[in-house]
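Right, I'll just put the structure down here and ask away after.
Selected chains only, in their assembly positions.
Each chain gets a letter, A, B and C, in the order it is written, and its residues are counted from 1.
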Amino acid sequence: MTSAKFPEGAIRCLDKGFVRLVDSMGGDDSIVQAARVSYGKGTRKVSQDRGLIRYLMRHRHTTPFEMVEFKFHAKMPIFVARQWVRHRTANINEYSLRYSEARDEFYIPDPEHVQFQSDLNKQGRSGKVPKELTEKVRNYFTEISQRTFEMYQELNEAGLARELIRAILPVNLYTEWYWKNDLHNLLHFIGLRSDPHAQYEIRVYSDAMATFIQDRAPFAWEAYQDYVVNGLRFSHVEQSLLERYLPARVINDLLEDLAYGITATLHNNKPREDSELYNLYQKQGGTDAQSDFHLKWQSGEIETGNVREMREFRDKLASMKP
Amino acid sequence: MTSAKFPEGAIRCLDKGFVRLVDSMGGDDSIVQAARVSYGKGTRKVSQDRGLIRYLMRHRHTTPFEMVEFKFHAKMPIFVARQWVRHRTANINEYSLRYSEARDEFYIPDPEHVQFQSDLNKQGRSGKVPKELTEKVRNYFTEISQRTFEMYQELNEAGLARELIRAILPVNLYTEWYWKNDLHNLLHFIGLRSDPHAQYEIRVYSDAMATFIQDRAPFAWEAYQDYVVNGLRFSHVEQSLLERYLPARVINDLLEDLAYGITATLHNNKPREDSELYNLYQKQGGTDAQSDFHLKWQSGEIETGNVREMREFRDKLASMKP
Amino acid sequence: MTSAKFPEGAIRCLDKGFVRLVDSMGGDDSIVQAARVSYGKGTRKVSQDRGLIRYLMRHRHTTPFEMVEFKFHAKMPIFVARQWVRHRTANINEYSLRYSEARDEFYIPDPEHVQFQSDLNKQGRSGKVPKELTEKVRNYFTEISQRTFEMYQELNEAGLARELIRAILPVNLYTEWYWKNDLHNLLHFIGLRSDPHAQYEIRVYSDAMATFIQDRAPFAWEAYQDYVVNGLRFSHVEQSLLERYLPARVINDLLEDLAYGITATLHNNKPREDSELYNLYQKQGGTDAQSDFHLKWQSGEIETGNVREMREFRDKLASMKP
C-alpha cells in the first residue's frame, strides 16, 4: 500500500484519513451580530457576548448559530461516509469513482478497535478480543483490500468502465470530500457523532471537527456542551418517578438554598443596604425568620452563581413538588 | 365585514380562521414499518408497536417519523403566517395578492387577548387591561381594517396593479394556504408553537393541528408528549446544583426503590420461583438483606412499570451520585 | 447465493433488486387543488386540469407539485444507494448493518452491461467487450462476493462487532430502504437519473419509479416530459450561433406559418364570421395580403394547436431576428 499524504493543518483520523478546515465564515461574534438584529437595538448595551450566546443556546434560539459556516476537507472510509452523508443540510463534493481511478488506500483497524458485538447495545462493540482472532480480522481486511485492488487495477488497465468495476471494492476503501455546513447543524452532527453510542470510526472525525469549532467559536462550543451535550433530561415518565420518590422536604431544602444563592448573587452584582437584604431574600421565596436569615447569611456557606440560571432551576424544582 | 365560511371538518381558529386536514399519508403503523427496515427482520417479533414508537422517540431516532405526511389547509392573519413560514421543511401554496383580489377579512382580537407587554418575558403579554383601553385597541383594529380595505377597493376598481396596492393592507389581514409537512417536523413545530411562550395567535393553530395528529398517530403523539414536551431537562449547570444539594442518601433511596420496582416488573412479565427472586433483586443493585427483602416484597407497596425506562432512570440517578 | 424474494407489486431492478410503491398522497388533482389556492377562486372556472398542470410546469411554478408525495421501498447495491442518497430532500430509512446481519445478496452484472470506459464521456461506458473479458469481470464479482461473505460470516459467528466487520463487504452488496419524496423533487431525480448520461444501474431504478408516477399523476408526468426532459435548450452562446446562421427569411417563414396556426386555432375554439378572420390573422402578426390569406386559408394545410404555446414560440422566434 502507498503511504497516504496529509495536507498541512489536517488532523489525522484512523490509519490513513484526515480532517482539515478549508475555510470558515464568522464565529462567536457573528452569532451575536445576527441575534442583535432580531432583538433590535434595545438590548444592545446590556448583554455581554458570552452571556447572550449562552442564553440563545439555553433557549434553543438556533437561527443565529446558522450564520456561521465551516468548510472541511476530509478523507474517510466509505462506510464512514455513508453515515456522514445522512446529515442533509450539508453541501458535499465527493471524489468520483466514475471519473477518476480508485486509489490504493483502505482502512485496516488498529488491534484495540477490533472488538466483540455488544450484548447490551445492539449496535455497538465491547470487550477484549484474543490476539489471534484480532490478527485474523486484520488479515482478512488486508487480504480483501489487496485482492480487490489487484482485480480493479487489472480490469481498469483492460479499459473496462470504471463506474462498473469499482463495484467490487469494499467499503473500507478511502474516499474524500469537501463538506460545508453551518454551525447549528454542525453542532447537531457532533452531538450525535461524538456521542459514546456513535461508531468509533466516525467519532474520530467528529472529534477532529470539534477541535476546529472550539477554536473558532469557543463560547458557542462551551454553551453547547453545558446545555445540550452534558445536560440531564428526565422524561415525563422518569419525572413522575422522581416526584414520587423525592420527598417534598428535600425539594424545599433545595429551594431554600436557592433563595439564599440568588439573594447573594444579586447583592454581589449590585450591593444592597443591610436593611433591604431580608426583603430581597423573601422575594426570592425564602421562608426563614429574619434572625435565622442573618445567622445563615454570615455563615460563609452561601454560594453565588448566575441569577437567571438559578431562577430557571428553581422553577423546575418547584414544578416537581407534589 | 363579510361572514367567513368554514370548510367541512375544519377547526375554527381566532375570529375568522381555521385549520383542516386535507390529506395524510400513514400513521403509527408506518413509523413502525419504516423502523423495522432499519433494524432488519431480527427484531420483528419482539417489539410491540407502541413500545417501539416510544423507544424511537426516547432515543431521538427521528427518521421513521419523517415517513408520515400531513397536508393542511389553513387560514390565518399575515402576522401569524410570517412566524409559521419560518419552518422551512414544509411545502406551501399560499393565496397570492399579485394574482387575486384581497378579501375583506381581518383579525380583530377578542377582549380577553388584549393584554399588556410582559415585564418578565420580553416577547410575551400578561395582565388585565382596563375595559376602555381594550375597546380602544379593538376600535383601532377595526378602523384600520375598514379604512385600508376601502382604499384598496377604490384603487383596485381604478385598475391599479394589485401587487402594489396590497402594500397598504395591515398584517391582520387573513391569508390562506396549503401546508404539507412530515410528522417529525410537524411535532417539532407543535413543540415550539404550542409552548406557552409562543404567541397566542399561532398557538391556536398549532393546537388545532395537534388534534389531527393525535387522531392519526396517537402513539407517536403520546410519546412526543412524554419524552419531549413534558420532559424535564437539567442543564450541565443545573445538574451540578442538583448534585450539590441532593444528598447521596436521597439518591440511594431512589435507587433502592427502583431495584424493587424492576424486580417486581420482571417477575410480573415472567414469574420466578421464590428462591430466584432475591438473586434477581441483587442483580438490579438491591442491597437489602434477604430478610428485609422479603418483608418489603410482601408489603404491597412496590410499584411496577416499564423495565427499560426504570433502568434508564436508574443510570441517570447513579450518574448524579457524588 | 440465496434467491431473493420480491414483494408483491414490485418492479424488478438489476439481478436481485426492486422498487415498489408503498404509499402515495395525491396526484394530478391535488396539484390543481394547491395551485388554485394560490390563484384564488377567480380562475377556478376557466382552467382545465390538464391545461393548468402544463401551464405550471412550463412556467416553472414548482410548489404545487410539492403537494404530492410518494413513498417507495427499494433494494439496490450500495454503490447505487450512494448516488441516490445525494438527493437531499428525501426522507430515508435504510437497513442498518450495525444492528442487523448482512445478507448474502450481491450484484453481478449481466454480460451486456459489462462495457469499456467511454472515451467521449469521461464517466460513462461504451463498446462491446470480448466474451472472455466479460466472463473474467463476472467471475471477479462472484469471487469477491463469495469470499467476503464467507469471511463476514466466520467473523460474525465468532461474535465480532458487526459495525466493524461489515467494512470488508464490497459496494455491490444489496441494501434496502424506504424512501419518501415529493413529486417536484422526484421528477427532478428522474430527470437526472433516467438521463442517458446517468449510470445504467441507477437508471433502472429511476425508470421503475417513473412507471408509478405515470400511473398516479399522468398529466404531471406528460408535462414534465414535454417541457423539461424533451425540451431543447440553447445557451446564450449557441443562440448567437443560431442567430448568425439562421437567415431572417427563415424566421419570417416560421412566424408567418404561426400567424395562420394561431388564427385557425382561435377560430376552431370560437368560430368567427368570415369577415372577421382576416383581421384576426393580422392581429397575430400575419402580413399576407387579403387575397393571399384566403388562398392559404382554404389550402387545408394549416395546422392548429395550443394558442398559448404557439404564442410563446412566436415570441422566442421573434427575439432571434437580427
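The working rule: a contact is a pair of C-beta atoms (placed from the backbone, for glycine too) under 8 Å apart; a residue touches a chain by one contact, two chains touch by 3 or more.
Note that the structure is a prediction, hence the values are computed from the model and not measured.
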Problem set entry | Homomeric complex, total chain copies (3 given) | 4
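FYI, only the chains that are shown with their structure count from here on.
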Seminar exercise, completed: A count of C-beta pairs in contact puts on top the pair A-C
Exercise. Based on the averaged CA atom positions, which chain is farthest from subunit A?
Worked result: C
Seminar exercise, completed: Whole-Å distance, C-alpha centre of subunit A to that of subunit C, is 40
For this session: Starting from the mean Cα coordinates of subunit A and subunit B, work out the distance between those two points in Å.
Result: 25
Problem set entry | Multi-partner residues of subunit C (each touching 2 or more other chains) | 92, 96, 99
For this session: Would you tell me which residues of subunit B are touching subunit C in their complex?
Result: 22-26, 30, 33-35, 37-43, 63-64, 66-67, 69, 71, 73, 91-96, 99-101, 176-178, 180, 182
For this session: Can you check the complex and tell me which residues of subunit C touch subunit A?
Result: 77-79, 82, 85-86, 88-89, 92, 96, 98-99, 107, 109, 113-118, 122-126, 129, 133, 136-137, 140-141, 144, 147-148, 151, 155, 158-172, 199, 201
Exercise. Okay, in this complex, where on subunit A does subunit B touch?
Worked result: 58, 225-227, 229-239, 241-242, 244-247, 250, 253-254, 257-258, 303, 305-306, 309-310, 312-313, 316, 319-320
